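What follows is one structure encoded as structure tokens, with my remarks underneath.
Here the complex is missing a single protein chain, while all its other protein chains stay put.
Then we have subunit A:
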């Protein structure tokens, strides 16, 4: 009997969804008829490299992962620039904005996240953008050609990268951040100070500990009003204050969501035929904004879609790297430490190096590396493998080469 193949529909043509499809094709190349819906009019691209696209260090074709031809070669039906607008779980059918309907046996949600917006007066003024996709970058690049002054709100990874990129495009950039510590999700105060000094050295103006009160301008943005009453003149404002899982579609479909789409250790939602991966999910209370755990989710999810249901997703410690050329920055794990943890700290301000490792008993639990992040991935391995590092304690901070040179001898 020639049974028809089961149908897999993927909502979201981003990195998480496509990585899952790639993994699936590796495991079970002919299992599904696959249809992909994507909101953006491109193939699949590496969103992480948008910063380098903005800074001009990469071109759009260099950040592409899978061109449309790739889908065709694998018999995948791709609908670009046509987001899914409804899911009929009873009938197991999705419908796109353009009205295309596809039935599914398995549905994979990979809608990602959407930028958080600042709820202050004037936030709808033209010239205020977020930093999420190629269109945003093109908007910013165009502005940089026409305008001189930019303000970036948010001193996280994305905000710093946006500010650096605009600065490289020739704009006078002011970076506005609520906390007194840049990258306060990734760095401790000492490293953040080195980073701040470096950014200032690149010509960026920093307004730390500054709350945005309003956006002002006649026809488009002209200035940012801060809570202390002062103003930052700006012809372009980039808001990079964080992201939220994009769960609107699933909420409408009645899938159980909290902050994100809640999944179990197999990346399955409350509906057994629906899986979700990437920044839209919530797993054991956590949501995700970095690529490493997403790769791991894709791997696990693909195994289940391929019916090799033997793997479980576990949240590992994830590492952060800032993509600003000339700034080597890495943080991983519980880098703030706390009661019972111990610190190894090294400072070489002249070379712009700061390193801190956090130990819990004989194990490494966190690392902040600024200025020399060569050993970052080794530290992440040590953290995730819970390696006993007591014998290396005096050498650990100096890196893998020094520890292995001794053959593990103390």
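One rule holds for everything that comes next: a residue touches a chain if its C-beta (ideal position, glycine included) is under 8 Å from a C-beta of that chain, and two chains touch if they have at least 3 such contacts; residues count from 1.
What we mean here is this: contacts and distances are computed from a predicted model.
Colleague: One chain is missing here; what is its name in UniProt, given the choices "Putrescine transport system permease protein", "SoxAX cytochrome complex subunit A", "ABC transporter ATP-binding protein" or "Molybdopterin-dependent oxidoreductase"?
Modeller: Hidden chain, UniProt protein name: "Molybdopterin-dependent oxidoreductase".
Colleague: Have a look at A:146, A:218 or A:351 and name the one touching the chain we're not showing.
Modeller: Only one of A:146, A:218 or A:351 touches the chain omitted from view, namely A:351.
Colleague: Name, in rising order, the residues on subunit A that touch the hidden chain in the full complex.
Modeller: Touching the missing chain: residues 342-351, 359, 372, 393-395, 397-398, 401-402, 405-406.
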